[in-house]
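Below you'll find the structure, written out as structure tokens, and then a few comments.
Below is a slice of the complex: some chains, not all, each in place.
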Amino acid sequence: MKPFKLASWDRKGSYTHIKIDSGAEPLLIGEGYCTIIAGPCAVESEEGYLQIARFLQEAGAHALRGGLFKPRTSPYSFKGLGREGLEIMLEARRITGLPLVTEIMDVRDLELLGDNIDILQVGSRNMQNYSLLEELGKLHKPILLKRGLSATIEEWLLAAEYVLDGGNPHVILCERGIRTFESYLRNTVDIGAVALLKELSHLPVIVDPSHATGKWKMVTPVARAAIAAGADGLMVEVHPDPDRALSDGKQSLTPENFLKMYEQVSRISRLVKNL
Amino acid sequence: MKPFKLASWDRKGSYTHIKIDSGAEPLLIGEGYCTIIAGPCAVESEEGYLQIARFLQEAGAHALRGGLFKPRTSPYSFKGLGREGLEIMLEARRITGLPLVTEIMDVRDLELLGDNIDILQVGSRNMQNYSLLEELGKLHKPILLKRGLSATIEEWLLAAEYVLDGGNPHVILCERGIRTFESYLRNTVDIGAVALLKELSHLPVIVDPSHATGKWKMVTPVARAAIAAGADGLMVEVHPDPDRALSDGKQSLTPENFLKMYEQVSRISRLVKNL
Amino acid sequence: MKPFKLASWDRKGSYTHIKIDSGAEPLLIGEGYCTIIAGPCAVESEEGYLQIARFLQEAGAHALRGGLFKPRTSPYSFKGLGREGLEIMLEARRITGLPLVTEIMDVRDLELLGDNIDILQVGSRNMQNYSLLEELGKLHKPILLKRGLSATIEEWLLAAEYVLDGGNPHVILCERGIRTFESYLRNTVDIGAVALLKELSHLPVIVDPSHATGKWKMVTPVARAAIAAGADGLMVEVHPDPDRALSDGKQSLTPENFLKMYEQVSRISRLVKNL
């Protein structure tokens, strides 16, 4: 008997699909789909965000990401625009019809973000912030749960279990690289975990190759690998001018490179579905 | 220039000593002292807690630990007595005159715990819960900051920096083992980090050999090593009947073994101070 | 300037292709090819090995693997058939026309294996056995260099550098999973390293999903991911009756599952080449 009950495949016996109705068209996430969530690491300015949002909508992305409250290792780094940025994201949704994804770090932001954002992301550093997870379990809203930097697969599924046990069945697992001794790339994408989770659990599994690798040149090959291993989607960073990004520019795709990645990943996804 | 400024030795040039006045006698923590914080993993019952508290006071412990709100990997595990347990801890302080240490997990508990507890502990899983750290930076109360399971020394000091930068200079660093590939013991005590932190930073550094090793037989030798390496104190789990503990029994010392450890550690501490 | 010179892409400016002429048809390994090396973990019996060899030849495998001298963690485990097994492998080559791959552990086996085997494998535990690497540098024979369990990418390329610097340019890099804290699967396949190596170096890069995951169910999805990330081939374990294998049965594909994997991987390889 596995310690995670509600998250286990065996107990449910069918894959979970998460439906998001807030955008122009309903969005389904889960087995059989290839959902691309894209956007800059942080919302930095209205002009820049709306520009990239329009581009991503035309390019075929399914949801927009953007950081409002950024967890930063140092207290001296840019921490996001907060409420001001939220208005920008809402405007982007009005224009593009795409649902929004942003990170929630604090239970006191539950109302603000819960009322406005379509998918609430729990970041790696908060994967075991149980007070937060318990509150998210009370919502009827998709939770994108990133794997902790050194979380085992079991700990990750048990963190999901907190949300599920609270009554919210809408959890998406996001592999974003684990911490190992290797330092050439920022983290080590655990591609085996992606394949394994599709066996162990019914929850959708996506991969974030941008944070995982920390180098934009690696984003596309790792994105291809993720989809080939069975992932149900990707979350990637795209920035109109990566060199000028306030955070994580080195790992952001340019719009041009996003198009290439999107095309390659779509072709692999079609192939894998027909295997 | 190091990314942590307020936490760095170079900037301050002298060790920080933290004074706690709430107990029967003032307690000083920092270089030159050997502070022993002890108690059961969780407060489980009034009778048991008061019994062990009286024992620890007579045995020479300097502060009492006890979990009220327990972060548990699984939502199905015992999560602590919460407010009810707090009353028990307060009673223990009245009886023994020893200051209290407990973990805070949620910003909404700040008032409850901040008003009553002498040292607020931030657990490993919350080391990068920046919302919590920022709130703790506004208090005038010692914060015992445990190292995250896979936090680098730099990330750990930057987490301390959040509290210091908020205006609270009373931070105690607690090494509690890091996650590695080795699984014979629960975690790997980073003894080099203890020695290094006494060079890099002015903050007091203590070690928790109980959580770090997960096996009571290893607690005493690792405690000796910690003090020999230069640590300013220890936090150890003691339980009147470890086999019946609701959590972490395997790593808890019996009262008898606590006495042995205390004696050995005290002798090493005296020796190291006179080197 | 990178510490590895001969292994670096920048210095050579074109991919290395390794040609093996010993089989019925010349075999090319490197960028643009998808080489499948397959066979049981160890050569166990003549009948079994010839049976699987014939099957693999018909199925389209490009080379046969088989352990003769097995490095085993415990001195009490089956260590391979040695010279006796070599005769079996040679017979398999006569029958199938496929080149042979086996591990060399000891410089004293250089003559025996060097004269008979087509690709000499250096195992993870010997990746930094410099005496062995220096001897292999004197041969004119392909060396399949497995990554050490906790070798960084740089250390791995420097191990290749030992062979290259000795005068042997025929090195194939084989990612086989690294050691991390995660224990659900045996090791963690470093898929980012695969993509990165195709940037950093001109040497062929293959992946061993069998040893890396330790679970046969994970072999196919991880194999797909490897090829999607840009790997130039795979080394997989196939056993006619995995439950009865003397070593590593749990990670071996049945012939039937090998066919499925082969088909899927071939389709992904064709797609990736045309991206």
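Just a few scattered comments:
Read from first to last, the chains carry the letters A, B and C; within each, the first residue is number 1.
Everything below uses one rule, namely that contacts are C-beta pairs under 8 Å (C-beta built on N, C-alpha and C of every residue); 3 or more make two chains touch, one makes a residue touch a chain.
The structure presented is a predicted model; accordingly, all values stated were derived computationally and were not measured.
The complex in this file is a homo-oligomer whose displayed part has 3 chains and whose full count of copies is 4.
Heads up, the rule we're going with is that only the chains that are shown with their structure count from here on.
If you average the CA atoms of subunit B and of subunit C, the two centres end up 49 Å from each other. Listed for subunit C are residues 150, 180-181, 183, each touching two or more other chains. By the touch criterion given at the top, residues 3-4, 71-76, 105-108, 125-126, 128-131, 149-150, 155, 158, 161-162, 165, 179 of subunit B touch subunit A in their complex. Remark: subunit C residues 150, 179-181, 183 touch subunit B in the complex.
Residues 150, 152-154, 177-178, 180-185, 188-196, 198-199, 212-213, 215, 217-218, 221-222, 224-230, 263-264, 267-268, 271-272, 275 of subunit C touch subunit A in their complex.
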